[in-house]
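Note that one protein chain is taken out, while the other chains of the complex remain in position.
By letter and in written order, the chains are A, B, C and D; residue numbering begins at 1 in each of them.
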Amino acid sequence: MDLASLIGLVLAILFVFISISLGDKGVASIGSFLDPASAMITFGGAFAVNLVMSSSIKAFVNGLKSITLILKPVKSNEEDIIKQIIDLSNVARKEGLLALEEAANNSIEDPFVKKGILLIVDGTDPEFVRSILETELSCIEDRHKTNIAFWENLGSMGPAWGMIGTLVGLINMLGNLSDINSVGPNMAVALITTFYGSILANWICIPTSNKLKSNSATEIMSKNIVVEGLLSIQAGENPRIIEEKLKSFISPDRRQAMSANNSEGGGEQA
Amino acid sequence: MDLASLIGLVLAILFVFISISLGDKGVASIGSFLDPASAMITFGGAFAVNLVMSSSIKAFVNGLKSITLILKPVKSNEEDIIKQIIDLSNVARKEGLLALEEAANNSIEDPFVKKGILLIVDGTDPEFVRSILETELSCIEDRHKTNIAFWENLGSMGPAWGMIGTLVGLINMLGNLSDINSVGPNMAVALITTFYGSILANWICIPTSNKLKSNSATEIMSKNIVVEGLLSIQAGENPRIIEEKLKSFISPDRRQAMSANNSEGGGEQA
Amino acid sequence: MDLASLIGLVLAILFVFISISLGDKGVASIGSFLDPASAMITFGGAFAVNLVMSSSIKAFVNGLKSITLILKPVKSNEEDIIKQIIDLSNVARKEGLLALEEAANNSIEDPFVKKGILLIVDGTDPEFVRSILETELSCIEDRHKTNIAFWENLGSMGPAWGMIGTLVGLINMLGNLSDINSVGPNMAVALITTFYGSILANWICIPTSNKLKSNSATEIMSKNIVVEGLLSIQAGENPRIIEEKLKSFISPDRRQAMSANNSEGGGEQA
Amino acid sequence: MDLASLIGLVLAILFVFISISLGDKGVASIGSFLDPASAMITFGGAFAVNLVMSSSIKAFVNGLKSITLILKPVKSNEEDIIKQIIDLSNVARKEGLLALEEAANNSIEDPFVKKGILLIVDGTDPEFVRSILETELSCIEDRHKTNIAFWENLGSMGPAWGMIGTLVGLINMLGNLSDINSVGPNMAVALITTFYGSILANWICIPTSNKLKSNSATEIMSKNIVVEGLLSIQAGENPRIIEEKLKSFISPDRRQAMSANNSEGGGEQA
Partner (left out) sequence: MDLASLIGLVLAILFVFISISLGDKGVASIGSFLDPASAMITFGGAFAVNLVMSSSIKAFVNGLKSITLILKPVKSNEEDIIKQIIDLSNVARKEGLLALEEAANNSIEDPFVKKGILLIVDGTDPEFVRSILETELSCIEDRHKTNIAFWENLGSMGPAWGMIGTLVGLINMLGNLSDINSVGPNMAVALITTFYGSILANWICIPTSNKLKSNSATEIMSKNIVVEGLLSIQAGENPRIIEEKLKSFISPDRRQAMSANNSEGGGEQA
């Protein structure tokens, strides 16, 4: 569970509820913020046009489901990946490239790493290994972007349909001003759609799309380390040089922490 | 028929009608949202300036017509394309490149694939085949962008002309405030143009341009698979390697589903 | 005369006039939308700061004049250009590159094509021909961008100075509220600058800059065909291959129409 | 003195003053637009946070000073530069590359051209000359961008702090509504900060940053001609070819004007 996202989401909506309850009618004020008709035009409209933009109903459902990804922690353990690659490079150096197959079958779970190793073991041309892995990387990125775009679009359609709802409310109200006392409450209702649209965008959609963007960057970065590492193994580079190369991807302090750990527990891994 | 788009469009406008009908006057409220003069300045103005931006009247009509594309499903059957390319690569390997011509004439309908095969059969230089196919791809993308831009421009001109209409209404009203009771209804009328502009943009134009964008990405992706595949065939690459290469374009789960299908029905196709 | 632009411009302003005339005072309402002081601050301010942005008074005048370009139709006759190049390639193949000079002097008017041919006839190095023609292309594009930027800047300065005018009107009015009956008319006057700014931007500037953008893309595309074609001629490529290559620039239906025409009237041209 | 910028700046502010004077109180209205407190929060706030963004107090002062550049005309005499390069190429052809040194010392003032010539005379490797000159070009561009960003940031902070000022004014006013007659004048005062922010952005900052952008483009273009020309001289290219190459940077009509001048006065220069 990604605590940061969970805590953030809960806190934000909590602040909204507390803020509403501080109105003159206390907690009862919350009732005047619940309006099914307003929810229908704002959420209904925004989701409906997002369905129009989706390439299929299934793609729309997938977009919706991708919100669960913000609660799944992305392990950005570049250190582990680097160690794994170095171990593999030691195996390759001592026992030859073919020995990687067994290592891959035994200890490696990430299908991307596995695929890369199998390509190498098959004796595929290096240029070709790079091209296949990079095509895969860029297609992974494209699929991430589809989800990110889903939430960005919903985040801009929310306030847009909130405003449409407010316009409907205002026009209905202004065309029928007989009872001056109802102006205030009617205005309040008209504004609820704008409120819903803002909440949809700023509580859910924009944070979600930003989180997915940052998750995507982390994953692509890890996979880039894998690509560089595997190609170095294939090229028969020195494990120490490979380590140097891959460590350029992480920050100096993580690099040092890693060196410290490595010298302690290195024996088990090499 | 692309159900996602159709359902989305219908639902969104339905929500607007229900929302209007919830006004004090019930369904009769819909009447006060119909105003020919407001429609004229908002839709008329937005479409007229979009005509100014179009390279010709014909281009404007083509832009308008492109809305029908959002209801046409884009078959994103990358799997079929990949199978087709692999079949062709098997033919080429067993019977030589020239045998592709017959295969192309018999079983291939997509003119882009056909063109590529004919270039290969003609013995055109590989660099040259790539250059011709990529020029074509980038010109296809340009034509898509023209349609996307049409709806984006209309989507920004809608609210702009809605605001012009509202300004006209307000200035007319404010200059002539003798009857205080008419202020509300006049304001209501003035706001209708803003409402029309928002609906034009957020119900039609922005969803359409986003859908066209996503359709374009799907088509370009498919055609990229074709280009990579045909060039691999021309280079005489191993069908198994070609398969590996082309499958990098699709997601891991689709890849597995494809492998499963392939082992069942593979005999018929190879 | 580019009909699309002309019709669009006329229709849009017509809709504004009709919309104004539908006010309570009928056609007389138009009078209350004419206010020299509002025009001065909105148009005057926007044009004056655009003069500040211009590299010289002459550049400013050129920017203004470029609006006439939206009424000049850009002949996007890629077909004619392709035919011309193929004719030239036939000449070059049959009579040698030097024979192009006479062909150029006799039948070619476009100075860009002429320049390219003379470079080829002079025996200039192909890399060099490409570099000269592409430098020229990119400088043409830069000059187009200067005009496009002129109208984009004016389109954003229009509403900005409209708002400045409205602020001046409001501050003057609010500081002096003695006569409550004058509030409405004064507000109306204050809003006229916002109205002028919107009209300037959405009737003239944004459509003009978009049209110039599309004209520029059309011209650059044509010239790209010329560059590719001339370099192919210089490389001594087969006219049939050149045709194939250049036709990738146009859409499949135009390609077919062209083939049809070509087989009819081809004899005269080759 | 750059007349365009000067005239534009004077005209724009003049229009504002006239527009204010057309208020009910005539020229005396200008007094109600002068409010030191409003100036403090709008200008003070905007400049203060721009100081936060600057890399040092000196950089902030340099940013401020760069406004004077919009009044300094940028001589975009590409023609002179081209002639100078052609003269140099003639010298180099007749008397050898070493003769350029004397020519450089005698007739060339631009330090960028001088530096390039000295590199050539020193027999520096062409790749290296290009790399040094292009590094210098891109660093010049970076320095220009720092000034442009200064005015862009100030242009967005102006309206932002104007709005902060207006919010302060409104909150102070609304919390204390005892005297209903003071509402109008208080609102007027609250709006003055918004007015100041708009003026700062749309009269000064946005025009300045756009002018600096256009000046930068002109200078970079000129220096690009120098780079291409010097490298051609070093490569020993024919002066006529160099002329052809460099003329691609200017528009056809300027090219013709130049040829006309050149044939008249060419004898003196070659």
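The definition used in the following text is that contacts are C-beta pairs under 8 Å (C-beta built on N, C-alpha and C of every residue); 3 or more make two chains touch, one makes a residue touch a chain.
What you see is a predicted model, and the numbers here were worked out from it, not measured in a lab.
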Options D:Ser19, D:Asn153, D:Ser232 or D:Ser248, residue touching the unrepresented chain: D:Asn153
Full-complex contact with the absent chain, from D:Ile164, D:Ile199, D:Leu230 or D:Ile250: D:Ile164
Per the touch definition above, residue among D:Val49, D:Leu69, D:Ile108 or D:Ile241 touching the missing chain: D:Val49
Hidden partner interface residues of chain A, rising order: 2-5, 7-9, 11-12, 15-16, 18-20, 22-25, 29, 32-33, 70, 73-74, 76, 181, 184-185, 187-188, 191-192, 194-195, 198-199, 201-203, 206-208, 210-211, 214-215, 217-218, 221, 228, 241, 244-245, 248-252
Sites on chain D contacted by the missing partner chain, in the whole complex: 37, 40-41, 44-45, 48-57, 59-60, 111, 119, 124, 128, 131-133, 135-136, 139, 142-143, 146, 153, 156-157, 160-161, 163-165, 167-168, 170-172, 174-177
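Convention: only the chains that are shown with their structure count from here on.
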Co-neighbours of chain C and chain A - touch as defined: B
Geometric centre distance via CA averages, chain D-chain B, whole Å: 41
Length of the line joining the C-alpha centres of chain C and chain D, rounded to whole Å: 25
Chain D: positions in contact with at least two other chains: none
Touch-based graph of the chains, sorted into line, ring, star, complete or other: line
Set of all touching chain pairs, with the criterion as stated earlier: A-B, B-C, C-D
